[in-house]
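Note that one protein chain is taken out, while the other chains of the complex remain in position.
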């Protein structure tokens, strides 16, 4: 007997509890930060110097990526467009409001309050991106209730990991390669491992696209592509660091894109292009430049990273995703291990190389700003000297390049461990019967959780063979005649 | 006999007249404002301080909302996608160019000229938003000629009302709750009241969506959602005020969205989600925080307003829209009374509460900037003292909080009265026979005003029962067999 998947009581009950908790926490703990507090404005403050004007443009760009980019990209299934786009909307919205609180406790908490500004929202959107990437691993097989539970727990594990890595290990990771992409990937794989559905290992009749869903999904890819430079540069230092981050991301994406096209044609039996490659593999360059995105790696290195990341990602889709599903019981629905895991590992290694190669000759004194943990510690006379050249330089830990490289490695290992463990744990919770998990046959089907309009092609039709998955040019009307 | 709905002469004739009038007015009255005038630039002016850089980013965001957000959202009907998106384009374009002139006379006119800058365009876009909201009330039942006439008259009534309220009543309404949402709502209902079509009270066979139109419409919602913080904050003071406006709008939308999902599932017979709720009700929070969006209401209040506004909006769709149609002969096609009226009223009350609760302890001296009418009048010694703390503070009217609250109330009442009356009058004009109003059976059908491609599902097919509106999973091909 199938267990019920009605959202009638489950979803409202869960949302109600969450809202009561959030309202209580907001009421007790959240106040405005200095840039949003009317009381702190006076004749010393210039309105146009408000942090808003530095952060909001990047916040808005990331918003487009989260809601339109991910939303359209995840709507690529033929019978799962509503769910892909709308569950993304729900999950993202909840993840951000929850991350404002949880990250707030770890990063914006002082004087007994979480201090709220657009910068907090921007950080919360990155936390949200983590959840959405993990969502890709279980797309089509989860109820909205399960997704909210996933967001609830993933944000918690993420915020703790982020805090621990930034506070104790202290790394360079401007584009979020380690903390966003690797974390999201292994968390998602952990969840997917627990939610393994052996009967779906040979595919599902509804696991197909349609002409329009493919176009919609490419639009999502394009929006992600366009605003990725903003994503990778939103949290760097302002000025030349952010400038380089934008250049590298754009260059990496460019080389990645043309590489993806050529690999797609090369590996296709009939020498044609495959839309799934264009929807996913083109973006690999954006992740691959991440860990070194603000460093002086030179434009050609960004270009080469794009080509390498794209190739790894493409081969991952071709060979590794099937292997994971068949042998490791990890069904990675959207191939996040290729787009975020493999590229993330390459990016992390590139970041370590860039750290090892960094010299004052290349960076000038701002080396100690970018690699802030290499700055001399408080009290060191070299610090005073450097502060004359770079006003506002903060004391560091006096690490050598090699030290920093080892800390990066430690961060990679511990992030992967924490995320995989967190993912497995979260998967176990998500498996609880009353969370409305869809049965195997109801996967990838909007009808399960949506009232669908009358032109929604029915599953009955599919079963009766009206929709053929094999030959590209068989039309349903044709096959009926 | 049906009256002709050919646009062949009507539309060109109307546009020609309008263009001649606009060109004449532009020629005689419009010049550049100081920031766009080459002659006024010299060694005292810094190009990067040009007002352009403060206003253009918000202008661009609102542009996306107007043309893509509204355009896609209004394309939700299955056979009315061309019309929804394209009439929105036409109406918006005309409304803005017309508002530049009309609002210009009331707000940017001095030395015998309307002075044009991006700030004028930004204001015109808000006037345009008013027209597009009202458009929602009569979607599917109006010709483009009627829509142009509506824009022509609504901009006039709006500009006069706005000028009178801002100049004589003087209110706080940063997010435009009163002047934009309430005005647009009651104007639209007024028009709809006059254009009442009794035969459509029990629905129309073409009043349905399709799988793709629903997805398109959600995309519109998402674009509106993403850029709503820019909309609500575009005309606040710069600095902390705008910062708060963005925070509150984002928080209000977030809580509103998850509430909308839970109510959608709760009230659905089978515990499923309804796309119409997700397309509309999720946005309620953006309107509800409007009237107090720049005030120090605290983040938790924005969160609670989102939940309240969303609940009122949802219940409005459920119970009030049918009631208005059946008993009050007001057919509110897109439910603007729920999304803009009910939420607008809640927002207005919240604004009044926020005004009554505002103290110098919370706001510091900038209280007299935000609540500018409470600032001491010219000559008051307290004004000089305050101006030392807040340079550039303008003299006010010395109102108390209670005074201001009463003026807000007066503005609400008079805006509703003016807009409803204006709407009824405009409706009467729009009813004139030669404006190509569609017959009842031709409503919600792109074929009336567009050359449609050959795959456009025909009304004949609909009538023959090939498209069933009742059961979600009946496919037209199926029902043919």
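As written, the chain order gives the labels A and B, with residue 1 at the start of each chain.
In this text, a contact is a pair of C-beta atoms (placed from the backbone, for glycine too) under 8 Å apart; a residue touches a chain by one contact, two chains touch by 3 or more.
Source: prediction; values computed, not measured.
For the options A:303, A:317 or A:449, the residue in contact with the chain missing from this view is A:303.
When you scan A:389, A:413 or A:428 for touch with the missing chain, the hit is A:389. From the set A:203, A:271 or A:381, the residue in touch with the chain omitted from the display is A:271, counting the whole complex. Of A:242, A:321, A:372 or A:447, it is A:242 that touches the chain left out of the display. Where chain A meets the missing chain, the touching residues are 54, 57, 61, 78, 208-215, 218-219, 222-223, 225-227, 229-230, 237-244, 246-247, 250-251, 253-255, 257-259, 261-263, 265-266, 268, 270-275, 278, 282, 296, 298-300, 303-304, 307, 362-367, 370, 388-391, 467-478, 481.
Residues of chain B in touch with the missing chain: 6-12, 14-16, 18-19, 22-23, 26-27, 30-32, 35-43, 45-48, 50-52, 56-57, 60, 63-64, 67-68, 71-72, 75, 81-82, 85-86, 89-90, 93-94, 96-97, 116-118, 121, 144, 212, 216, 447-461, 466, 476-477, 480.
To be clear about the criterion, only the chains that are shown with their structure count from here on.
Chain A and chain B have Cα centroids lying 34 Å from one another.
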